[in-house]
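Here's the structure, in structure tokens; my notes come after.
Note that this complex is displayed minus one protein chain, with the remaining chains in position.
We call the chains A and B, going by the order they appear; numbering starts again at 1 in every chain.
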Amino acid sequence: MASADTAVARPPRAGLRVPLGGAALARGTATLWISVIVLIPLAAVVNRGFEEGLGHFWEAITDPEAQSAIKLTLISSLIVVAINAVMGTLIAWVLVRDEFPGKRIVNSVIDLPFALPTIVAGLTLLALYGQDSPVGIHVAYTRAAVVCALLFVTLPFVVRAVQPVLLELDKEMEEAAASLGAPNHRIFRSIILPNLSPAIIAGCGLAFARAIGEFGSLVLLTGNIPFDTQVASVYIYGRIETNDASGAAAVSVLLLLISVGLLLALNAFGSWRSRHERA
Amino acid sequence: MSAPSRGARWGLRSVALVYLSVLLLIPLLAVFWRTFEHGISEPLDAVTSPDGMHAFWLTLLCVGIAVPLNTVFGVLTAIVLVRQNFRGRRLLNATIDLPFAISPVVIGLALFLVYAPRDSWVGETLAQNGIQVIFSVPGMVLATIFVSLPFVVREVMPVLQEIGTDQEEAATTLGASPWQTFWRVTVPAIRWGLAYGIVLATARALGEFGAVSVVSGRITGETETLPLFVQSQFDKFNAAGAYAAGLLLAILALLVLFSMNLLQRRSARAVDVEDDEEGAPPAPSVFVPQPIEKEA
Partner (left out) sequence: MAISVNHVTKRFGDFVALDDVSIDVPDGGLTALLGPSGSGKSTLLRVIAGLEQPDSGQVLISGEDNTRTRVQDRNVGFVFQHYAAFKHMTVFDNIAFGLRIRGEGNGTIRERVRKLIELVHLQGFERRFPNQLSGGQRQRMALARALAVEPRVLLLDEPFGALDAKVRQELRAWLRRLHDDVHVTTIFVTHDQEEAMDVAEQIIVMNDGRVEQSGGPRDLYEHPASEFVMSFVGPAHRLGDAWVRPHDVEIHHQPNGQTSEAMIDRIVHLGFEVRVELTLADGDQFSVQLTRDEVDQLELSEGEIVFVRPRATRVFGPDGAAAGRAPEPELA
């Protein structure tokens, strides 16, 4: 549709009619801000990770304690994402399709993990499910604690990803399927779920990226026992405290690769979908 | 679907509510309870102690610097990304999301590597001029800026996209300068998205733990924010103090939630993901919570 020349010759959209120099200044300032605050520090991490050579990098990430931490992180995050895929969709469903007194409050509460400092999140779980738990559930200092804390902080992702899609879903598609004889469970499986799955996947991706980097909520609750309940972020913290900056950087690079890779994949997925989804 | 049976509806509702209670609500109430479990004096003392008060003000300081800065640059960046078309726009857009995807500890490490005197020439130069970044407040502010950077951008972008350039063009034809157009037309048009972004950024800045922890050295009474204070109280076996500070933060968080809810209902906008053709800006980030238009 857009010919090659229009793409090249197209001027910046009008609107704030700043002089052309002004537009470039704005662009430059924005880029500078992000570079100084974000990009340069990240580059420093990558640099440090490989500073002492590829061999050293490899040693750092295959260190037994590091391996244990990384494994715990990845497995816990996967478990948590799987649970969120189901529970998140369920909660979104109830919030969109059901009516009950207090629903608005429940809807607001979903955002609590976004608003609450992670350290306090760990504290709240500790208060109830820690050593002197009033309900007799003791998850503190266990691997279960990792899963609990991650479930807390990742709760909103799938719910909030699915809710708007569910709201927009064309009810008439479901009515059409019903008029053609489909029972409710079939309607859910063949009509609703396929239209929700991109949102569920996106939500799960975000949740995973968040989960593998989580730190604050785990610090108090898990006890950070090496080879047992220590996650990757805590391991990195430990390496920093013992002045092993390159060890810390190496594992950090690994985490960065996973989460940045995920971020790029999700963004690409997102723009691919908006290109192909019309009607 | 023909209405699901009452049983099914009740079943789903119960599962959802039980899950949310067990995970969120009851633990939150437990914090309230734990704080005042042994009376009101201990927690009150802890929070009003010099260290506690210092932590509180230091937190406010970091937030008070980081959020306004990120607001200004956030609006600027949003305008650049939405209204301009240039090579590397997609790349710039993708980098905005980085703070979401990176572990706070890695962020702390990153800042450490750039600004610590013995690790980099930047740190050295600053140290020679008497500016200490690591283990000091400037580093903590930088960390807070890092983690709260994307929110204003991401909330303003869809709104800018939605309102289009018509109003701004009309203002220009009526003789308004770019600055006037910006203040009188653009800012009022984006105000709800902007407010929502500021609230989210504030919440994130208030609650930051991991990055600030690495960068500050956690020196009680000097470089401890309120979240760090929670941990140090806990480490000193002062549970009442930890819970008291935690409660304070939780109350702030609930205030944030309340504001979010209010703003959601005010901002009458639907986020439309435009076709990603040649001239259109990239799709808005999936990372940031977008206000839900309305409950069903």
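Rule of thumb we're sticking to: a contact is a pair of C-beta atoms (placed from the backbone, for glycine too) under 8 Å apart; a residue touches a chain by one contact, two chains touch by 3 or more.
Just so it is clear, the structure is predicted and the values come from calculations on it, not from any experiment.
**Student:** Out of A:Gln131, A:Ser179 or A:Asn243, point to the residue that touches the absent chain in the complete complex.
**Tutor:** Hidden-chain contact among the options goes to A:Ser179.
**Student:** May I ask you to list the residues on subunit A that touch the chain which is not drawn?
**Tutor:** Given the touch definition above, subunit A has residues 170, 172-173, 175-183, 186, 190-191, 194-195, 277-279 touching the missing chain.
Throughout what follows, only the chains that are shown with their structure count from here on.
**Student:** What residues of subunit A sit close enough to touch subunit B in their complex?
**Tutor:** 1-2, 6-7, 10, 12-18, 22-23, 26-27, 29-31, 33-34, 37-42, 44-45, 47-48, 87, 90-91, 93-98, 100, 103-104, 106-120, 123-125, 127-129, 134, 148, 151-152, 155-156, 160-161, 163-164, 166-167, 174, 178, 184, 187-188, 202, 205-206, 209-210, 212-216, 219-220, 232-234, 236-237, 240, 245, 248-249, 252, 255-256, 259-260, 262-264, 266-267, 270-271, 274-275, 278
**Student:** What part of subunit B is in contact with subunit A in the complex they form?
**Tutor:** Subunit B residues touching subunit A: 1-2, 4, 9, 12-13, 15-17, 19-20, 23-28, 30-31, 33-34, 73, 76-77, 79-81, 83-86, 92, 94-114, 119-120, 142, 145-146, 149, 165, 168-169, 172, 178, 181-182, 186, 200, 203, 206-210, 213-214, 226-228, 230-231, 234, 242-243, 246, 249-250, 253-254, 256-258, 260-261, 271, 273-279, 282-283, 285-287, 289-290, 292-296.
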